[in-house]
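One protein chain omitted, others in place.
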Amino acid sequence: MSLVASHAPVLAIIIPLLAAPVCAMLRGTTFPWFLTTVISALSFAVSVQILLTVSDTGPISYMLGGWAAPWGIEYVADPLSAFVMLIISGISTGVLLYARESIAKEVPPHQLGLFFSAYLLALAGMMGITVTGDAFNIFVFLEITSLSSYVLIAMGEKADRRALTSAFQYLIIGTIGATFILIGVGLLYMMTGTLNIADIASRFDAIADTRPVRAAVAFLIIGIAIKLAMFPFHVWLPNAYSYAPSIVTAFFAGTATKVSVYLLLRFIFTIFGAEFSFGVVSLSELLMPLGVIAFLSMSTVAIFQTNVKRLLAFSSVAQLGYMTVGIALASEAGLTASILHIFNHAIVKTGLFLSVGCMVFVAGSAYLKDLEGIGSRMPLTTFGFVLGGLALIGVPLTPGFVSKWYLVMATLERGDFLGYALTAGMLLSSLLAVIYIWRVVEVAYFRPAPADAEAREAPLSLLIPTWIFIIGSFYFGIQTTVNVGFAEKAASFLMGGL
Amino acid sequence: MIFFDHFNYWIFVILLMIGLFTVMSRTNLIKKMIGLSLFQISVFLFYISMGKIDEGTAPIVVEGAQDVVYSNPLPHVLILTAIVVGVATTALGLSLVVRIKESFGTIDEEDILAREDKA
Amino acid sequence: MSRNTDKKYWLDQPGATDKVFRVVVLLAILAAIPDILALFDFVYHKHTSTDMEDIPVFYGLYAMISFLALLVVAKTVRPFLTRKEDYYD
């Protein structure tokens, strides 16, 4: 095994982490961007390498500093974490290709170095959360991600000062969430005397009946739910996504909440074990209603939004509802659907936010009233948005359909009334999605463009990455073997197979 | 008395609640930050208590002694990281408050929300 | 278009509708004749699948009765159904 391959798990994190301070010192508009893109691409390459290795030879374990597992910090790349790492670094790289011209308009030039430095930290943090096998390490990486994301969101200040308040609100709520996780980890450590995830898991059954463990479960679930923007803890998300710079929104929409879903999976299935989570403390009865309310209520809210970014943000909360329901079904099929939706939604939503970013770049606003007739002013961008919208709704041949299909199959598998009700609810929510996407389409194509509006397509450096995501999403909607294959592998791994 | 057995844990819980209550009841952003810090600090206390072992001494090897009980140093080390995180959070939060004051001219959340609605 | 305005049309003549009506009656009678002939097994043999069809001029009578029924029903329900054109507006 080559040097790179043997250190792959740590390289994926170390590279962006070390590049961040370097980036902070760079001046100018192009250098920081260039460095960040190269770093992210490297990270992506390493992730691909890891995923290939994992699917060939099984999970990789890496001892940080050479200290053996229960004492030292262990990095573990198993099918699930490798898959999520690939999503994160892939989306990050795609978004960065788009970033150069887009961000120059939204952030003052002298702050670009710092901006990209924060971006790299966020990337490193998210990669760290997924790959680490150490419970406390999760908290550390989580805070690295969170702190840099508060900064990134606040950077949208130039376009809309509400970015500041949203960042602050996210800071308050996010810190509470992270601290809850910290308390939960502390309680688990108290009971097991170890921080290594595999170690905790092996000792968990013996202490599962004690009160501190129950408290730890409550703290952890709530903490993760906050970071995941699970209904009703989603209040930070719509504003944060609406007022952040376009690329930050696109990046986080595809990755940040997905990492939290990963955490939820990790704790529920790897540490607590499915039997404890759903048999003993019956988490499904908590997660299921929240998920259902999320996709019904938040889709409804999305219909009435006047800002497209905010509309998509609410739709994200709704989509997270689907993932929550998939987890709460507590079956392998449901789990597969959830993991698949992590991937599919990430790619679709990123594409959508990027195309909205193009509109903002040209029209200067994401409010519907400013986007009238945008279909004739920016035909390519708008068409991309429509295609992405179709994917979001779940029209066949799109990834949205594939994951919804799996989810519906998973609910019908129950064969009881609840299964049918859930299916009906999902169909209803898809109808709502049709409505909110249609609202944008209506404004874009059926309203006359203002007389003074110039007809100008977004520059190619924005259009091409957008279309990469749009076409990519259709590719994975038709050629489903890759994403479905990995999702199934990850699901069966979590359920204790493999 | 069970209360006094777990004295420091009770303090942790009470501090935690005071912190959370401050965050939820105050509209002044600075006061919110104070509440948040208090909330975080209570967790430091929790971790530190966790590492303390009855009759334990500081985890420094005592030459030659046989049955010395050491406190567990790991939680203390861990919490150093958390303290750093807390400091960073507070610093970032306060700097955001400064920018909010510059931008909105107020640091009262209710006022800011009212202004946003009008905008 | 002036080409048609002066032209005389057969239908415009007085009594033309009467003529049309007489032709219709005549044709109907003609169509009934084979059935009458079939009664005497003369020239035309009628293939039937049902007893009903053995009734002479069954199809003609049925057509008349059907139309009558249609008219009665239509006229009966009309008051309940008809509304002004802008009813839904």
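We call the chains A, B and C, going by the order they appear; numbering starts again at 1 in every chain.
As a working rule, contacts are C-beta pairs under 8 Å (C-beta built on N, C-alpha and C of every residue); 3 or more make two chains touch, one makes a residue touch a chain.
What we mean here is this: contacts and distances are computed from a predicted model.
Chemist: Which of the following names does UniProt give to the chain that is not shown: "Polysulfide reductase NrfD", "N-methylglutamate dehydrogenase subunit B", "Thiamin diphosphate-binding fold" or "Na(+)/H(+) antiporter subunit D"?
Modeler: Going by UniProt, the chain not displayed is called "Na(+)/H(+) antiporter subunit D".
Chemist: Counting the whole assembly, list the visible chains that the omitted chain makes contact with.
Modeler: So, taking every chain into account, the missing one touches A, B, C.
Chemist: Among A:92, A:255, A:297 or A:344, choose the residue that contacts the chain missing from this document, as touch is defined above.
Modeler: A:297
Chemist: Considering the whole complex, which of A:73, A:173 or A:268 touches the chain not shown?
Modeler: If we include the chain that is not displayed, A:173 is the one touching it.
Chemist: Write down which of B:8, B:25 or B:95 is the residue touching the left-out chain.
Modeler: Spelled out, the listed residue whose C-beta touches the missing chain is B:25.
Chemist: List the residues of chain C that touch the chain left out of this view.
Modeler: Within chain C, the residues that touch the unshown chain are 1, 4-5, 7, 9, 11-12, 20-21, 24-25, 27-28, 30-32, 34-35, 44-50, 52-53, 57-64, 66-71, 73-75, 77-78, 80-85, 87-89.
Chemist: Take the complete complex as the reference. Which residues in chain B touch the chain that isn't displayed?
Modeler: Chain B touches the chain not shown through residues 20, 23-27, 32, 109-110, 113, 116-117.
Chemist: Touching the hidden chain in the full complex, which residues of chain A are there? Just list them.
Modeler: Residues of chain A in contact with the hidden chain: 168-169, 172-173, 176-177, 180, 209, 211, 214-215, 217-219, 221-222, 225-226, 232-233, 235-236, 238-239, 280-282, 285-286, 297-298, 300-301, 303-306, 314, 395-397, 402, 405-406, 408-409, 412-413, 423-424, 427, 431, 434, 478, 480, 484.
Operating definition for what follows: only the chains that are shown with their structure count from here on.
Chemist: Hey, how would you classify the chain contact layout here, line, ring, star, complete or other?
Modeler: Contact map by chain: other.
Chemist: Could you tell me the distance, in whole angstrom, between the mean C-alpha positions of chain A and chain C?
Modeler: 73
Chemist: Go ahead and note the Å separation of the Cα centroids belonging to chain B and chain C.
Modeler: Here chain B and chain C have centroids separated by 95 Å.
Chemist: Distance from the CA centroid of chain A to that of chain B, rounded to the nearest Å?
Modeler: 28
Chemist: Show which residues of chain A lie in contact with chain B when the two form their complex.
Modeler: These residues of chain A touch chain B: 136, 139-140, 143, 147, 150-151, 154, 157, 161-162, 164-165, 167-168, 171-172, 175-176, 178-179, 182-183, 186, 189-190.
Chemist: Mind pulling up the chain B residues that touch chain A in the complex?
Modeler: 20, 23, 29, 32, 36, 39-40, 43, 46-47, 50, 75, 78, 81-82, 85, 88-89, 92-93, 96-97, 99-100, 103-104, 109, 112, 116, 119
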